[in-house]
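A single protein chain has been removed from this complex, and every other one stays in its place.
Every chain is named by a letter (A and B) in the order it is written, and numbering of its residues begins at 1.
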Amino acid sequence: MTIASRLQNLGITLPPAGVAAAANYVPYVLQGNILIIAGQITIENGEKKFIGQVGKEFSVDEGKAAARLCAVNILGQISAALGGDLERVERIMRLGVFVSCAPDFTEQSAVGNGASDLMVEVFGDAGRHARAAVGVSSLPFGVAVEVDAMVAIKN
Amino acid sequence: MTIASRLQNLGITLPPAGVAAAANYVPYVLQGNILIIAGQITIENGEKKFIGQVGKEFSVDEGKAAARLCAVNILGQISAALGGDLERVERIMRLGVFVSCAPDFTEQSAVGNGASDLMVEVFGDAGRHARAAVGVSSLPFGVAVEVDAMVAIKN
Partner (left out) sequence: MTIASRLQNLGITLPPAGVAAAANYVPYVLQGNILIIAGQITIENGEKKFIGQVGKEFSVDEGKAAARLCAVNILGQISAALGGDLERVERIMRLGVFVSCAPDFTEQSAVGNGASDLMVEVFGDAGRHARAAVGVSSLPFGVAVEVDAMVAIKN
(Lines give C-alpha, C1' and ligand atoms only; values in the text may rest on other atoms or scores of the structure.)
Protein backbone atom coordinates (compact mmCIF):
# COMPACT_ATOMS: atom_id res chain seq x y z
CA MET A 1 0.00 0.00 0.00
CA THR A 2 1.41 3.38 -0.94
CA ILE A 3 1.67 6.24 1.51
CA ALA A 4 -0.55 8.29 -0.76
CA SER A 5 -3.31 5.69 -0.48
CA ARG A 6 -2.86 5.47 3.28
CA LEU A 7 -3.33 9.23 3.49
CA GLN A 8 -6.45 8.90 1.38
CA ASN A 9 -7.80 6.14 3.64
CA LEU A 10 -7.15 8.38 6.64
CA GLY A 11 -9.04 11.21 4.93
CA ILE A 12 -6.01 13.46 5.14
CA THR A 13 -5.42 16.11 2.52
CA LEU A 14 -1.95 17.57 2.86
CA PRO A 15 -1.74 21.33 3.18
CA PRO A 16 -0.42 22.99 0.01
CA ALA A 17 3.34 22.89 -0.42
CA GLY A 18 5.15 26.10 0.27
CA VAL A 19 3.02 27.31 3.14
CA ALA A 20 5.28 30.10 4.34
CA ALA A 21 6.84 30.00 7.76
CA ALA A 22 5.51 32.54 10.24
CA ALA A 23 8.82 34.37 10.36
CA ASN A 24 12.21 34.84 8.75
CA TYR A 25 13.13 31.18 8.63
CA VAL A 26 12.18 28.26 6.40
CA PRO A 27 9.75 25.42 7.12
CA TYR A 28 12.32 22.72 6.34
CA VAL A 29 15.99 22.13 5.62
CA LEU A 30 17.11 19.06 3.68
CA GLN A 31 20.84 18.56 4.19
CA GLY A 32 22.28 15.31 2.93
CA ASN A 33 19.95 12.58 4.14
CA ILE A 34 18.64 14.57 7.08
CA LEU A 35 15.45 16.58 6.83
CA ILE A 36 14.74 19.04 9.63
CA ILE A 37 11.14 20.25 9.88
CA ALA A 38 10.51 23.52 11.69
CA GLY A 39 8.07 23.56 14.57
CA GLN A 40 4.58 23.16 13.13
CA ILE A 41 1.56 24.59 14.89
CA THR A 42 -2.18 24.07 14.71
CA ILE A 43 -3.01 25.75 11.42
CA GLU A 44 -5.74 24.36 9.15
CA ASN A 45 -6.68 25.95 5.84
CA GLY A 46 -4.63 28.99 6.83
CA GLU A 47 -6.56 29.46 10.06
CA LYS A 48 -5.03 29.03 13.50
CA LYS A 49 -6.90 26.50 15.63
CA PHE A 50 -6.67 25.31 19.25
CA ILE A 51 -5.84 28.68 20.78
CA GLY A 52 -5.46 28.03 24.51
CA GLN A 53 -3.88 25.53 26.87
CA VAL A 54 -4.37 21.80 27.23
CA GLY A 55 -5.82 20.98 30.62
CA LYS A 56 -7.47 24.38 30.70
CA GLU A 57 -9.31 25.40 27.51
CA PHE A 58 -8.78 21.96 25.97
CA SER A 59 -9.20 18.38 27.14
CA VAL A 60 -6.52 15.76 26.66
CA ASP A 61 -8.46 14.41 23.67
CA GLU A 62 -8.60 17.85 22.13
CA GLY A 63 -4.87 18.17 22.81
CA LYS A 64 -4.34 14.91 20.92
CA ALA A 65 -6.34 16.30 18.01
CA ALA A 66 -4.18 19.44 18.12
CA ALA A 67 -1.00 17.35 18.04
CA ARG A 68 -2.40 15.36 15.12
CA LEU A 69 -3.06 18.58 13.22
CA CYS A 70 0.56 19.65 13.83
CA ALA A 71 1.64 16.27 12.48
CA VAL A 72 -0.50 16.73 9.35
CA ASN A 73 1.37 19.98 8.78
CA ILE A 74 4.66 18.14 9.28
CA LEU A 75 3.56 15.69 6.58
CA GLY A 76 2.82 18.66 4.35
CA GLN A 77 6.31 20.03 4.85
CA ILE A 78 7.95 16.65 4.31
CA SER A 79 5.99 16.32 1.09
CA ALA A 80 7.06 19.80 -0.01
CA ALA A 81 10.69 19.00 0.78
CA LEU A 82 10.54 15.80 -1.27
CA GLY A 83 8.64 17.13 -4.27
CA GLY A 84 5.55 15.28 -3.14
CA ASP A 85 7.20 11.85 -2.92
CA LEU A 86 6.60 10.69 0.66
CA GLU A 87 7.91 7.23 -0.30
CA ARG A 88 11.38 8.70 0.02
CA VAL A 89 11.00 8.84 3.81
CA GLU A 90 13.43 6.35 5.30
CA ARG A 91 12.54 6.95 8.93
CA ILE A 92 10.86 9.50 11.16
CA MET A 93 13.77 9.84 13.58
CA ARG A 94 12.42 12.22 16.18
CA LEU A 95 9.42 14.34 17.10
CA GLY A 96 9.67 17.19 19.57
CA VAL A 97 6.28 17.83 21.15
CA PHE A 98 5.65 21.06 23.04
CA VAL A 99 2.36 21.24 24.91
CA SER A 100 1.15 24.58 26.26
CA CYS A 101 -0.34 23.74 29.64
CA ALA A 102 -0.62 24.71 33.29
CA PRO A 103 2.02 23.52 35.81
CA ASP A 104 -0.32 20.82 37.15
CA PHE A 105 -0.81 19.14 33.76
CA THR A 106 0.94 15.79 33.45
CA GLU A 107 -0.46 14.10 30.32
CA GLN A 108 1.97 15.43 27.72
CA SER A 109 2.59 11.85 26.58
CA ALA A 110 -1.08 11.26 25.82
CA VAL A 111 -1.22 14.54 23.90
CA GLY A 112 1.91 13.68 21.94
CA ASN A 113 0.33 10.41 20.86
CA GLY A 114 -1.91 12.41 18.56
CA ALA A 115 1.19 13.15 16.47
CA SER A 116 2.97 9.84 17.06
CA ASP A 117 -0.01 7.72 16.08
CA LEU A 118 -0.39 9.54 12.78
CA MET A 119 3.24 8.92 11.84
CA VAL A 120 2.81 5.18 12.34
CA GLU A 121 -0.55 5.16 10.54
CA VAL A 122 1.06 6.83 7.52
CA PHE A 123 4.58 5.36 7.42
CA GLY A 124 4.19 2.08 9.31
CA ASP A 125 7.39 0.96 11.01
CA ALA A 126 9.31 3.77 9.29
CA GLY A 127 7.08 6.13 11.25
CA ARG A 128 8.19 4.82 14.63
CA HIS A 129 10.27 7.59 16.18
CA ALA A 130 12.02 8.77 19.30
CA ARG A 131 10.26 11.62 21.02
CA ALA A 132 10.51 14.24 23.71
CA ALA A 133 7.23 15.65 25.00
CA VAL A 134 7.29 18.55 27.46
CA GLY A 135 4.91 21.11 28.89
CA VAL A 136 5.64 24.74 28.15
CA SER A 137 4.18 27.95 29.48
CA SER A 138 3.10 29.31 26.10
CA LEU A 139 3.53 28.89 22.36
CA PRO A 140 3.50 31.20 19.32
CA PHE A 141 0.10 32.78 18.61
CA GLY A 142 -1.23 31.12 21.77
CA VAL A 143 -1.64 27.71 20.16
CA ALA A 144 -1.94 24.64 22.38
CA VAL A 145 0.63 22.38 20.68
CA GLU A 146 3.75 22.68 18.53
CA VAL A 147 5.62 19.73 17.03
CA ASP A 148 8.91 19.62 15.14
CA ALA A 149 10.65 16.71 13.44
CA MET A 150 13.88 15.15 12.23
CA VAL A 151 13.50 12.73 9.32
CA ALA A 152 15.93 10.43 7.50
CA ILE A 153 15.53 10.45 3.71
CA LYS A 154 16.43 7.67 1.28
CA ASN A 155 19.24 8.37 -1.18
CA MET B 1 39.32 0.76 31.50
CA THR B 2 36.17 -0.51 29.86
CA ILE B 3 32.89 1.32 30.09
CA ALA B 4 31.37 -1.75 31.73
CA SER B 5 33.94 -1.57 34.53
CA ARG B 6 33.39 2.17 34.91
CA LEU B 7 29.68 1.54 35.36
CA GLN B 8 30.48 -1.10 37.93
CA ASN B 9 32.77 1.30 39.81
CA LEU B 10 29.98 3.88 39.79
CA GLY B 11 27.59 1.29 41.19
CA ILE B 12 25.27 1.70 38.23
CA THR B 13 23.17 -1.18 37.02
CA LEU B 14 21.59 -0.38 33.69
CA PRO B 15 17.83 -0.75 33.46
CA PRO B 16 16.79 -3.82 31.45
CA ALA B 17 16.86 -3.41 27.69
CA GLY B 18 13.56 -2.94 26.01
CA VAL B 19 11.85 -0.90 28.67
CA ALA B 20 8.85 0.23 26.69
CA ALA B 21 8.25 3.87 25.94
CA ALA B 22 5.29 5.43 27.73
CA ALA B 23 3.40 5.89 24.50
CA ASN B 24 3.17 5.00 20.82
CA TYR B 25 6.76 5.79 19.97
CA VAL B 26 10.08 4.04 20.47
CA PRO B 27 12.78 4.74 23.06
CA TYR B 28 15.52 5.09 20.43
CA VAL B 29 16.15 5.33 16.72
CA LEU B 30 19.51 4.31 15.25
CA GLN B 31 19.82 5.70 11.75
CA GLY B 32 23.21 5.44 10.12
CA ASN B 33 25.72 6.62 12.69
CA ILE B 34 23.24 8.77 14.59
CA LEU B 35 21.38 7.43 17.60
CA ILE B 36 18.45 9.47 18.88
CA ILE B 37 17.29 8.69 22.41
CA ALA B 38 13.74 9.65 23.36
CA GLY B 39 13.20 11.86 26.38
CA GLN B 40 13.97 9.79 29.47
CA ILE B 41 12.31 10.55 32.77
CA THR B 42 12.95 9.65 36.39
CA ILE B 43 11.96 6.00 36.46
CA GLU B 44 13.83 3.50 38.64
CA ASN B 45 12.93 -0.16 38.80
CA GLY B 46 9.72 0.62 36.97
CA GLU B 47 8.66 3.21 39.53
CA LYS B 48 8.38 6.91 38.81
CA LYS B 49 10.50 9.03 41.15
CA PHE B 50 10.96 12.77 41.75
CA ILE B 51 7.34 13.76 41.21
CA GLY B 52 7.23 17.53 41.67
CA GLN B 53 9.19 20.62 40.68
CA VAL B 54 12.80 21.59 41.32
CA GLY B 55 12.99 24.67 43.50
CA LYS B 56 9.68 23.72 45.06
CA GLU B 57 9.34 20.08 46.13
CA PHE B 58 13.00 19.38 45.34
CA SER B 59 16.28 21.12 46.07
CA VAL B 60 18.90 21.76 43.40
CA ASP B 61 20.85 18.74 44.68
CA GLU B 62 17.76 16.56 44.40
CA GLY B 63 17.23 17.97 40.91
CA LYS B 64 20.78 16.91 40.03
CA ALA B 65 20.02 13.42 41.31
CA ALA B 66 16.87 13.38 39.19
CA ALA B 67 18.86 14.40 36.10
CA ARG B 68 21.42 11.70 36.86
CA LEU B 69 18.63 9.11 37.02
CA CYS B 70 17.38 10.28 33.61
CA ALA B 71 20.95 9.87 32.33
CA VAL B 72 21.14 6.33 33.72
CA ASN B 73 18.02 5.56 31.71
CA ILE B 74 19.64 7.12 28.64
CA LEU B 75 22.59 4.77 29.17
CA GLY B 76 20.13 1.89 29.34
CA GLN B 77 18.60 2.88 26.02
CA ILE B 78 22.00 3.38 24.37
CA SER B 79 22.97 -0.07 25.59
CA ALA B 80 19.74 -1.57 24.24
CA ALA B 81 20.29 0.13 20.87
CA LEU B 82 23.84 -1.24 20.63
CA GLY B 83 23.15 -4.77 21.80
CA GLY B 84 24.85 -4.02 25.08
CA ASP B 85 28.12 -2.77 23.59
CA LEU B 86 28.58 0.73 24.99
CA GLU B 87 32.12 0.79 23.57
CA ARG B 88 30.54 1.58 20.21
CA VAL B 89 29.68 5.09 21.43
CA GLU B 90 31.77 7.54 19.43
CA ARG B 91 30.48 10.68 21.09
CA ILE B 92 27.60 11.95 23.17
CA MET B 93 26.72 14.83 20.85
CA ARG B 94 23.92 16.56 22.70
CA LEU B 95 21.74 16.36 25.77
CA GLY B 96 18.45 18.23 26.03
CA VAL B 97 17.61 18.90 29.67
CA PHE B 98 14.09 19.92 30.64
CA VAL B 99 13.64 20.97 34.27
CA SER B 100 10.13 21.32 35.68
CA CYS B 101 10.32 24.41 37.88
CA ALA B 102 8.68 27.65 38.93
CA PRO B 103 9.31 30.87 36.93
CA ASP B 104 11.75 32.16 39.56
CA PHE B 105 14.06 29.13 39.33
CA THR B 106 17.37 29.88 37.62
CA GLU B 107 19.66 26.91 38.32
CA GLN B 108 18.80 24.68 35.37
CA SER B 109 22.52 24.43 34.57
CA ALA B 110 23.33 23.02 38.00
CA VAL B 111 20.48 20.51 37.66
CA GLY B 112 21.62 19.49 34.18
CA ASN B 113 25.08 18.76 35.55
CA GLY B 114 23.64 15.67 37.18
CA ALA B 115 23.23 14.21 33.70
CA SER B 116 26.31 15.80 32.16
CA ASP B 117 28.66 14.63 34.88
CA LEU B 118 27.52 11.02 34.50
CA MET B 119 28.22 11.04 30.77
CA VAL B 120 31.81 12.16 31.37
CA GLU B 121 32.25 9.70 34.24
CA VAL B 122 31.16 6.85 31.97
CA PHE B 123 32.53 7.80 28.56
CA GLY B 124 35.41 10.15 29.41
CA ASP B 125 36.09 12.73 26.68
CA ALA B 126 33.62 10.95 24.39
CA GLY B 127 30.98 11.87 26.95
CA ARG B 128 31.57 15.61 26.63
CA HIS B 129 28.51 16.99 24.89
CA ALA B 130 26.71 20.13 23.84
CA ARG B 131 23.63 20.83 25.88
CA ALA B 132 20.52 22.95 26.17
CA ALA B 133 18.97 23.20 29.63
CA VAL B 134 15.66 24.98 30.06
CA GLY B 135 12.93 25.33 32.65
CA VAL B 136 9.49 24.08 31.70
CA SER B 137 6.12 24.41 33.36
CA SER B 138 5.46 20.67 33.65
CA LEU B 139 6.58 17.27 32.42
CA PRO B 140 4.91 13.91 31.72
CA PHE B 141 3.60 12.18 34.86
CA GLY B 142 4.63 15.23 36.88
CA VAL B 143 8.31 14.28 36.99
CA ALA B 144 10.89 16.93 37.83
CA VAL B 145 13.38 16.31 35.00
CA GLU B 146 13.42 14.88 31.47
CA VAL B 147 16.56 14.43 29.36
CA ASP B 148 16.95 13.37 25.75
CA ALA B 149 20.10 12.69 23.74
CA MET B 150 21.79 12.54 20.36
CA VAL B 151 24.72 10.15 20.12
CA ALA B 152 27.27 9.39 17.39
CA ILE B 153 27.99 5.68 16.95
CA LYS B 154 31.17 4.09 15.60
CA ASN B 155 30.90 2.24 12.31
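By definition in this document, contacts are C-beta pairs under 8 Å (C-beta built on N, C-alpha and C of every residue); 3 or more make two chains touch, one makes a residue touch a chain.
Because the structure is a prediction, the values reported are computed rather than measured.
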Fill in the blank from the handout: Among A:Ile37, A:Val72, A:Val89 or A:Leu118, contact with the omitted chain is made only by A:Ile37
Completion exercise
Touch assignment to the omitted chain, from A:Tyr28, A:Phe58 or A:Phe123, lands on A:Tyr28
Fill in the blank from the handout: On subunit B, the omitted chain is touched by residues 33, 90-91, 93-95, 101-110, 112-113, 116-117, 120, 128-137, 150, 152
Fill in the blank from the handout: Absent-chain interface residues of subunit A come out as 21-29, 31-32, 34, 36-39, 53, 96, 98, 100, 102-103, 136-142, 146, 148
